[in-house]
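A single protein chain has been omitted from the complex, and every remaining protein chain is retained in its original position.
Letters are used for the chains, namely A, B and C, taken in the order the chains are written, and counting of residues starts over at 1 for each.
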Amino acid sequence: MASLEYTADEMMTIAASRALWNGAVCFVGIGLPSAAANLARLTHAPDVVLIYESGTIGAKPDVLPLSIGDGELCETATTTVSVPEMFRYWLQGGRIDVGFLGTAQLDRYANINTTVIGDYAQPKVRLPGGGGAPEIATSAKEIFITVRHSRRVFVEKMDFITSMGHGDGSPRDTRGGMVGRGPTRVITDLCVLEPDPETRELVVTALHPGTTREQVQEQTGWPIRFAGQLATTEPPTRDELEVLRDLHARTRKAHAGQS
Amino acid sequence: MASLEYTADEMMTIAASRALWNGAVCFVGIGLPSAAANLARLTHAPDVVLIYESGTIGAKPDVLPLSIGDGELCETATTTVSVPEMFRYWLQGGRIDVGFLGTAQLDRYANINTTVIGDYAQPKVRLPGGGGAPEIATSAKEIFITVRHSRRVFVEKMDFITSMGHGDGSPRDTRGGMVGRGPTRVITDLCVLEPDPETRELVVTALHPGTTREQVQEQTGWPIRFAGQLATTEPPTRDELEVLRDLHARTRKAHAGQS
Amino acid sequence: MAKMMSLQAAIAEYVRDGDSVALEGFTHLIPFAAGQEIIRQGRKDLTLIRMTPDLIYDQMIGMGCASKLVFSWGGNPGVGSLHRLRDAVENGWPRPLEIEEHSHAAMANAYDAGAAGLPFAVFRGYIGNHLPKVTSTIKFIDCPFTGERLAAVPALRPDVAIVHAQKADRAGNVLFEGIVGVQKQACLAARRAAIVTVEEIVDTLDAGPNAVVLPNWVVTAVAKVPGGAYPSYAHGYYQRDNSSYKQWDAISRDRDSFLAWMQEHVIQGPTDTAAGANHGVA
Partner (left out) sequence: MAKMMSLQAAIAEYVRDGDSVALEGFTHLIPFAAGQEIIRQGRKDLTLIRMTPDLIYDQMIGMGCASKLVFSWGGNPGVGSLHRLRDAVENGWPRPLEIEEHSHAAMANAYDAGAAGLPFAVFRGYIGNHLPKVTSTIKFIDCPFTGERLAAVPALRPDVAIVHAQKADRAGNVLFEGIVGVQKQACLAARRAAIVTVEEIVDTLDAGPNAVVLPNWVVTAVAKVPGGAYPSYAHGYYQRDNSSYKQWDAISRDRDSFLAWMQEHVIQGPTDTAAGANHGVA
């Protein structure tokens, strides 16, 4: 069988989608996480429960939403609740298996910055802010992060922590089980990273096919560590690629059609 | 015009109904308050808003409910909310003009006991308890109480305060306007009582037609005071009586018919 | 994920002696059939939690299922006392009953806090009354911004919540309509299991986008029990049988007549799938 052509972005989305298991209850961030979560639902995890912070529970969108609250999410959901209820009963209530986040920056402990680059009061770049992420990061049982790998993102030192990953590497205060385990996996277009069980520093545990250690180090702002047993990500299957491309094609058509 | 025949109970309900103004938002206790509030709605106050603690807002029942949550209340309401929302957004939110309560006992400061007679741990009579009343009594802008006048009810000393009236007569702590004025009127089958503006002790301000001061004192467990300008309640009008009797007849028929 | 079970099997599997159990339904959708199944299965030492104990808790208390009651209004609505509750509190019959007494506002907030995963609820309440003197779980805290003193109660987190609803779909998603009380909160607050009896199982709930729906993954078991709320009611299915509530006053006033009635109507009475049947509502 001839090897399939695919892009690094496709590999990233497919690798991220595989992290979700069937039946997982997933609080979905917009953008890359939403693409991965919906791909999971359309492939190996038909019963994954997708929750968007706009209040939609069990959304099954046919196309990817542009915003966190597109009409498609509500129309296909099991039910739609108010935003206070979403954050109180569903997120804080400890019902979320996986919070799936993107980010603008992250550090070696998978702390997230989506607030500001430079000084908060005199910012160099003002980013959108935290939204739901600061509490998703602590209330969901575990966190997956998906983001494109680059030195602008994987930084040695961040100016601001918007959402806690593993803090300074100290063990988490789980407050009677109501605070989750934090980031357990970071999926990029180059590799998969997981926190070291001891130090909680991110370690590359799998390289996507064709990626080298040097490429990863090149795009990471600190001296990156690799796991002793470094795996290679399974390449996309024909089915995964087809479903993902169909999803993107439907999405492009739908969003272009609304004007 | 020949004078109308009516019972003391009818006079009580009618006098109580007149205390509500058109457009008042009334949190309605079951029993006597519900009869009075619905009579007001069917006579001079068609736009009174009736709220029951079961969550029904703007109920317009055709017959009197036996419980606080009969189906009739929901079917005729503008909307029905959850019980936490009812107590949080609607009562505690400061939106209730009048809390209309009944009681098992009350004292000279219109404090209410619906919990226990005798010692709490070794009760002589165990009453149903507070229900919504403890917070209705403090969160509604003012409180009307309607109850049949007797020494068993109007007691010198109560074993338990379930819902605060005017406490020991000290001025109320209104907590920035979020705590109401407390009981402003008590309507019985004999008379109308109001708190003295200075001492907050209940004072008889109007006698129902045919009632004597002696009768009121006879049925009151403490030396009762009468206002300097003691009024006589207007007797029921033909219309009030007719509407009330129709309401009771419809109610009897409806409740008997369900078995 | 919700399992479709018989009521008998659901109670047998999830309700244990010594559990704290909340059977909720605020005047509407009261889970009578489930409570009676607990009686038939002879559960003991339960902490029964319910805002308005109603006839079903009068029956459970009178049959000796409970060692503690957490409640905020314990009467027969529009009729008078719950005589079995009173007999337990006043005379310890058939066994002593510890009570933890609150106001509705406190319990509604405590369920809300339980559903929200918070350890406690804050509200403006318990002002000027004696309930804080007799209920040890009532505390007061100060607003960190204004200094206002507010009431606090621990979140309610029953081991098991049991409610009745109009319908479930075949996947186990549940719809409540009408007076919805604290049922959703009670189910979300439950630590071990949320059991729902329903009037019917349907292909699709046909609910509006913002209807009160519990998704199947927060429901432990669904049992079809038509008439399961009788003699309370199910909006859209049958009305409240007010005459049964009135008759209960005489039945329950006396221990013997109570026991005889329970024997005839509950112990020897209908099993789950026909709960309302001999009341003419199924």
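Rule of thumb we're sticking to: a contact is a pair of C-beta atoms (placed from the backbone, for glycine too) under 8 Å apart; a residue touches a chain by one contact, two chains touch by 3 or more.
This is a predicted model, so every value here is computed, not measured.
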item: Displayed chains contacting the withheld chain; value: A, B, C
item: Contacting the left-out chain in the complete assembly, out of B:80, B:188 or B:233; value: B:80
item: Sole contact to the chain not displayed, among A:16, A:30, A:98 or A:147; value: A:30
item: Touching the absent chain when the full complex is considered, from B:4, B:125 or B:178; value: B:178
item: Full-complex contact with the absent chain, from B:92, B:205 or B:219; value: B:92
item: Option from A:49, A:86, A:140 or A:241 whose C-beta touches the chain left out; value: A:86
item: Hidden partner interface residues of chain A, rising order; value: 30-31, 53-56, 65-71, 73-75, 80, 82-84, 86-88, 91-92, 111, 115, 120, 123, 125-135, 137-139, 160-164, 167, 173, 175-176, 178-179, 255-256, 258-259
item: Interface with the undisplayed chain - residues on chain B; value: 23, 25, 49, 57-58, 74-75, 77-81, 88-89, 92-95, 139, 178
item: Residues of chain C in contact with the chain not shown; value: 116-120, 122-124, 137, 139-141, 143-146, 148, 150, 152, 154, 176-178, 180, 207-212, 235
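Here, only the chains that are shown with their structure count from here on.
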item: Shared chain contacts [chain A and chain C, defined touch]; value: none
item: Where chain A and chain C are represented by their mean Cα positions, the distance between them in whole Å; value: 40
item: Centre-to-centre distance between chain C and chain B (centres being mean Cα positions), rounded to whole Å; value: 28
item: Approximate Å spacing (C-alpha centroids) for the pair chain A, chain B; value: 57
item: Numbers and ranges of chain B residues touching at least 2 other chains; value: none
item: In chain C, residues with contacts to at least two other chains; value: 185
